[in-house]
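Data first, discussion second: the structure below is written as structure tokens.
As you look at this complex, bear in mind that one protein chain is not there, while each of the others sits in place.
Right after this comes subunit A.
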Amino acid sequence: MINDKRIRIITGHYGSGKTEFSVNYAVKLASMGKKVALADLDVVNLYFRSRERAETLKELGIKVIGSSINTPAVDVPAISPEVATPLQDESYEAILDVGGDPAGARALGRYVEYFKEGNYDMFFVLNANRPETQSAVKAIEYIRKIEDVSRTKVTGIINNTHLLKSTTVEDVLKGQELALEVSNKINIPIKYISTLESVAENLPNNLEGEIFPIKLFMREEWML
């Protein structure tokens, strides 16, 4: 994580687990004593957005930036002008949680002036259990579409293959195979293998990418 660039852009299909990864990543950075800002650029999904966890994150010292309209459930694709703050102020470790699919990634294009090669990372969160990204061809098509509309380049793949709370080691390994295929075809490294703490413990230690154990912040106790 220390070696990631100051600006981290998190993209992927909705359901890939971008938001859980973004929130966990922010929490981890904050626990290392960093000054962290998490900007929620999601204008596609209206439920399960990182801004819903703003209070929890604020208590950990993380700056959460959501809509300019101050209500978490608003049906208006408004993004706060404050998103520019952590992009301009280099004392911040910035995480941009970008909305699902190419339509959601369009919001990123507005900030392209801040993204110079070498100063940002853009991670593509991959879930091999999502029908739209089950094959390398489909996943690469997704990556290209997201790159096109956002005018930025993916620099790393995150294998976040999951079936929510019922995720198994086999799910992660299946995803790792797909992530490797994508990685080899487009020459982008696997940066993280993100999975539940209980699954992470049982993963083999020779996998490409750093194992990143996560907690589920966005799922209520009654959800699967």
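One rule holds for everything that comes next: a contact is a pair of C-beta atoms (placed from the backbone, for glycine too) under 8 Å apart; a residue touches a chain by one contact, two chains touch by 3 or more; residues count from 1.
Just so we're on the same page, contacts and distances are computed from a predicted model.
UniProt records the chain missing from this view under the protein name "3-methyl-2-oxobutanoate dehydrogenase subunit VorB", selected from "Spore germination protein", "Cobalt ECF transporter T component CbiQ", "2-oxoacid:ferredoxin oxidoreductase subunit beta" or "3-methyl-2-oxobutanoate dehydrogenase subunit VorB".
Looking at A:Asn127, A:Ser150, A:Gln176 or A:Ser194, the residue that reaches the missing chain in the full complex is A:Asn127. If you put the hidden chain back, the residue from A:Arg53, A:Arg106 or A:His162 that touches it is A:His162. Seen across the whole complex, the unshown chain contacts subunit A at 14-15, 45-48, 73, 75, 127, 129-131, 134, 162-164, 166, 220-224.
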